[in-house]
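Take a look at this one; I'll ask things after.
A protein chain is absent from this complex, but the other protein chains hold their places.
So that you can tell them apart, the chains are marked A and B in the order they are listed, and the count of residues begins at 1 in each.
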Amino acid sequence: MKSIETKQEYLDYVDKKSPNSPILKNCFNAFWVGGLICSIGQIIFDFCAFKGLDQTSCSTVVSIVLIGIAALLTGLNIFNKIGKFAGAGSLVPITGFANSIVSPAIEYKSEGYVMGVGGKMFTVAGPVLVFGISASVIVGIIATFFV
Amino acid sequence: MRKIGKQTIALDNAPYIVETSSIVGPKEAEGPLAKYFDQCLEDEFWGEKTWEKAESKIIKENVNSVVAKSGIPSSNIDYCFAGDLLNQCISSSFGLRETNIPFFGIFGACSTFVEGMSLGSLFIDGGAASNVLCATSSHFCSAEKQFRFPLELGNQRPPSSQWTVTGSGAAILSNTNYGKSCPQITYTTPGKIVDMGVKDANNMGAAMAPAALDTLITHLQDTGRKPSFYDAIITGDLGYIGKDILTELAETKGYNIKNNYNDCGVLIFDKDTQDTHSGGSGCGCIGSVFSGYFYQMLKEHKINRLLLIATGALMNSTSSQQGESIPGIAHAVAIENLE
Partner (left out) sequence: MDFFQSIDWMQLLRCFVVGGLICIIGQILIDKTKLTSARILVIFVTTGVILGGLGIYQYLIDFAGCGATVPLLGFGANLAKGAIQEVQTSGLLGAFIGGVKASAGGIAAAIFFGYIASLIAKPKIKKQ
């Protein structure tokens, strides 16, 4: 091996040295766990529809129930194990959003309920709401030109 | 004492390491070095309400333990050098606020343990102190909370990431051996800050390896020693990736350290069964592994010449978010059985 002198040579060398994530295995796990979570949502949706709720309410119930389950599993210290196994499979569905709100809430409990739980709850998920809601406002403003 | 070469200090009245003590958490207690530690905890809270309080308790109890083991009254300990990873080093200052020993809080990230030993030995060799206490601690949970994400977040750790050790190491340096055979600190090589542009906070070993290389080579040049002079060259904590990089880089510079080199982050966990990816890290890693394992090896004369190089990644979560690269540092001390 030749001697490394520049930063760029070193960074290239480090890239070569660092192991890659087992991407195929990770994708497979993400696929079936993510698919399963969506399917659970679908069954809840169908059940609500079966009970006579309208489409919008069904979707809302699905969100609330999945978020509730994710919050419960986070509190029971189970969600991080699922997340470690499934990666994006549990992160990308709404469960990941719920987990990213509940986990700092639990973690920062030691700093009190107001500035700890209340203040830190959105440290991970806050950007999702900031960008999601801001983008939706822009979409709405653009939409006014077409109404 | 006198400066030799570029940056090494030769300690003429080489201070003795008269006693060490180590405390580790439950995960470390499942690792291959478990039997060498003085105390293994059963849970990470250790009866406290927060991770930070638990870490303070770990360093406090460990300092109490090393003082008790040494038999030196704490009023005879002149100064204390201690540090940890938390903001403003609160674990050390909160943990040691009741010790009544003059206190220097130091920060060198994971290099703190050797930084403390270097400074302590200079105090002793210079005649400013008879007994000096050095201690460090780290805690997986408080470090994750401060540097990464909440513990309950369902994220995946990349294969290059390292696992912060829950634990503490403490050592008492002295100008006398109290009639016992003790290893001595003969040289100290304070390191330079080296930044090769690595930005990935999940690949600390790669960020710190160039600093370790710089200190290693400087030490060998300054002292005129060869790598084979040492029975063991130990870094802490480059982990598997950093260890591999350092070995290869040293070879390209003409230093073969393959036979006697190892890393505390590699030694403390069993990679296959404990799922710690690239190995252990944190001030408590080299602290506890030296205080537990290597000190015993030195005492039993299984190792007689040890070069201990502690490496630190001098970043915080703000610098990472601002896209800064990670400056690395490495401090070395040569520890030898002279008698």
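One rule holds in what follows: contacts are C-beta pairs under 8 Å (C-beta built on N, C-alpha and C of every residue); 3 or more make two chains touch, one makes a residue touch a chain.
Because the structure is a prediction, the values reported are computed rather than measured.
Contact with the chain that does not appear here is found for just one residue of B:Gln274, B:Asn316 or B:Asn337, B:Gln274. Checked against the full complex, the candidates B:Tyr16, B:Trp51 or B:Tyr240 give a single residue touching the omitted chain, namely B:Trp51. Where chain A meets the chain that is not shown, the touching residues are 20-21, 23, 26-27, 30-39, 41-47, 50, 56, 59-64, 66-68, 71-72, 74-77, 80-81, 84, 86-89, 91-94, 96-98, 100-102, 105-107, 109-110, 113, 117, 121, 124-125, 127-129, 131-133, 135-137, 139-144, 147.
Contact between chain B and the unshown chain involves residues 27, 44, 51, 140-141, 149-153, 155-156, 200, 202, 274-275.
Methods note: only the chains that are shown with their structure count from here on.
Measuring from the averaged C-alpha position of chain A to that of chain B gives a distance of 37 Å. Residues of chain B that touch chain A in their complex: 49-52, 145, 149-160, 196-198, 203, 206, 210, 241, 244-245, 248-249, 251-253.
Per the touch definition, chain A reaches chain B in the complex via residues 1-4, 7-8, 10-11, 13-14, 17-21, 26, 74-75, 77, 79-84, 86-87, 90-91, 96, 99-100, 102-104, 106-108, 110, 124.
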